[in-house]
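One structure is given below, represented as structure tokens, and several questions about it will come after.
Here the complex is missing a single protein chain, while all its other protein chains stay put.
Labels run A and B following the written order; every chain starts at residue 1.
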Amino acid sequence: MAMNSDVVGRALARHRADPTRLLQILREVQEELDWIAPETARDIADGLGVPITRVQSVVQFYSFLYDKPRGRYRVLFSDNITDRMLGNAALFEHMLKRLKLRRGQTSWDGAASVDLTSCTGMCDQGPAILVNNFAVTRLTRKRVDEICELIRIGAPLGEWPAEFFHVDDNIRRRETLLTPLEPGAALDAAIARGRQGMMDEMKRSNLRGRGGAGFPTGTKFEGARNAPGATRYIVCNADEGEPGTFKDRVLLNSFSTRVLEGMAIAGYVVGATKGFIYLRGEYRHLQEQLQRDIDSMRASGRLGASIRGAPGFDFDIEIHMGAGGYVCGEGTAQVESLEGKPGRPRVRPPSMVSVGYLGKPTVVDNVETLAHCTEIAIEGGASFARRGTKTSTGTKLVSVSGDCERPGIYEYQFGVTIGRILQDCGAGPVTAVQIGGASGVLITPEEFSRRIAFEDVSTAGAFMVFGPDRDIFEVARNFAHFFAHESCGFCTPCRVGTAIQRNIMDKIAEGRGSNYEVNDLKRLAEFMKRTSHCGLGETAGNAVRDALNKFRPAFERRLRARDFAPAISLEAALEPARRITARDDAEAHLDVEG
Amino acid sequence: MSAAPDKVKVRLATTSLAGCFGCHMSFLDIDERLFELVEVAEFDRSPLTDIKHCGPCDIALVEGGVCNADNVHVVRELRANAKILVAVGACAINGGLPALRNRFDIQDILTRVYRDPVTDHPCVPNSPELPLPLDKVYPLNEIVRVDYSLPGCPPSGDAIWKFLTDLILGRMPRLERSLLHYD
Partner (left out) sequence: MDNEFTIDEQPVPFKPGQTILEAAKAAGIYIPHLCFQADFKRHGGCKMCTVLVNGRTQTACTHKAAVGQEVDVNTPELDAMRRSLVQMLFVEGNHFCPGCEKSGACQLQALGYEYEMMSPHFVELYPSRGVDASHPDVLIDFNRCILCELCVRASRDVDGKEVFAVAGRGLDAHLIINSPTGKLVDSAFAVTDRAAEVCPVGAILKKGVGFATAIGDRPYDRESISAEAESCEIPEVR
């Protein structure tokens, strides 16, 4: 086995001992050493010339970095509601039992650890897990058994059956974006239009950000271009963490030409020479292939200096891996993470377009948004704007999962009705659809004529279908757990509010709730929305609020009492003392009511 | 405060759970206003009356947090009988100093405290007469519904008097800045 200090030394050398590369260094070191031991952290801190606390705060922020020993095989079960619906809980228990482990525990021989993680973006082919950050899809009991056996014999991951790691695109419907692009065609078209001409087309297209917020992309480009300073950056936000979303996975897997050339076009328009792809840690399986795509682009003159022979069109792209943190999908948090820090959202203003990565003007745009730039370059903004609606131009990728016959990626022009999507994906009777992921909205059948568009139901594209047997309370509870797990902890209302919300949902789930808690849930949702620092906290109460408004009986039937029930199970609270005194008399118990 | 002669007196109950009786001592600090109080109020279960069990009453003042099974029975009895239940003092409101034990495991605490002097083996008393401790000390509002809270360690006699007179007169009880303390 390699000496720890050698591993650290090589990682430091690869990254020129640059402290802004701390997260990348930690990821790479952990891939070899399985965890970041205190002496490893010390070596890294010394090598970078930073206080040990900076290393510790990064390690403790990201879910996929460990400062306690973990197994050589680190298994994480994706725990989105869609994985639950596909039976991941039983498989999780089965694996724990097979490996004789408790959740989060490392086996005695250091072989394995098994835990849960937030949605890994495989909702169309779950239940899914990550093994040492690599996605394994379509888990079955048989596959769990096979994996346990491979772990037992210590088979290297590279020798596991390839089909375990197979990820389908599941493209079900195409319009203009999900069509092949002749390499270089979009770049040539942009160069022909010139920098200002391409900027004009961007504005004419009225393209709006596909990450969900819908900010006009041309305006963002212009803001960054006009910001003072010589150095600018393009960041492709591929931290697709919203539960239920997986469209960027497909774009990066099969349409990377569009994404990468879109980034280069953005760089051309904005005057940036450097771009980053912030690839979520869950998409580790895409990293090498994406790197090859970048390298071949560079080799064929579509990246690097004087792209396609255009003097001054210099642009290159680097992949930066995330390490488990939903909040890093927020633009300012992502830039913090790119700088090698914990992904805590910055105070705004100033906006990214004037003070972004390393304090320089930075455009952070969604994968899908940047891919659309290739369409605009080729056909022009006016033609692009003819698709969709007046205020929501172009097409939108929708990630469909849950109770339907054909989960996968659907491309529609903006303005498509929810009912149409349900019909296309082969949904039977539907109780509700969660659109926009955990932070989105819960839509019931009476609203199925509503449209996907910024002016109606605005979404980054998650579309989770719940059939008649699904319990919407459990859906909301799953999302409440998600937000408590993903809150960065920076601001009071989100840090504490998401934890209180989760605890109340658990209390109600255990049949110990009352209307007192139900009322608190409504207040909490409004409170977090009004006082939180970023979008995570602002939307953390949405799912519970919608579920309460539309499925209140699902809450009420779980309540123990109308107006009050104790915060705790009193009978359980006596258990430790009962055990130590070996008492079991009548006075050693407390009944439920009193 | 005065009551019309034909008016029915307000019925008060008080008790101390996991507390130090300091709030009750402070209650006595209303001094001569006690005479005024008994013009309009009478006491049910309270250390002042030595009545052991509570009947229907208007206001229950509860000092202390909930640390064992007996505390649960007592606070439930008061809750069942009182129209208004007031958490009085720091311990009733957030567990107070007794809740400092909450970071320790109750089994560890008991086995460390109760040891045979000869063998040094743990000998935790287990008589059914003794109330069994809960795993933690809980504030009142986590065990029963609490209508009002009167903070302080203890709340001063003046604060108690203000709070009580507000309640008796049907006003929303409020403490001006000089009467509101958590210590």
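The working rule: a contact is a pair of C-beta atoms (placed from the backbone, for glycine too) under 8 Å apart; a residue touches a chain by one contact, two chains touch by 3 or more.
Every value quoted in this text rests on a predicted model; they were computed, and no experiment measured them.
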Among B:Gly64, B:Pro133 or B:Pro151, the residue in touch with the chain that has been omitted: B:Pro151
Of A:Pro349, A:Pro429 or A:Pro468, the one touching the omitted chain in the full complex: A:Pro349
Residue in contact with the excluded chain [from A:Arg54, A:Lys247 or A:Lys360]: A:Arg54
Among A:Arg292, A:Arg386, A:Arg530 or A:Arg552, the residue in touch with the chain that has been omitted: A:Arg530
Footprint left on subunit A by the chain that the document does not show: 42, 51-54, 56-57, 59-61, 325, 342, 347, 349, 484-493, 495-500, 503, 520, 523, 527, 530-533, 567
Those residues of subunit B which, in the complete complex, touch the missing chain: 87, 90, 93-97, 99-100, 102-103, 136, 138-139, 141-142, 146, 148-151, 153, 174-175, 177, 180-183
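Definition applied: only the chains that are shown with their structure count from here on.
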Inter-chain centre distance, subunit A versus subunit B - centres from mean C-alpha coordinates, in Å: 49
Residue numbers on subunit A that touch subunit B, as the complex places them: 516, 563-564, 566-568, 570, 572-583, 585-588, 590, 594
Subunit A-facing residues of subunit B, complex: 69, 72-73, 76, 79-80, 105-107, 110-111, 124-126, 128, 131-136, 138, 141-145
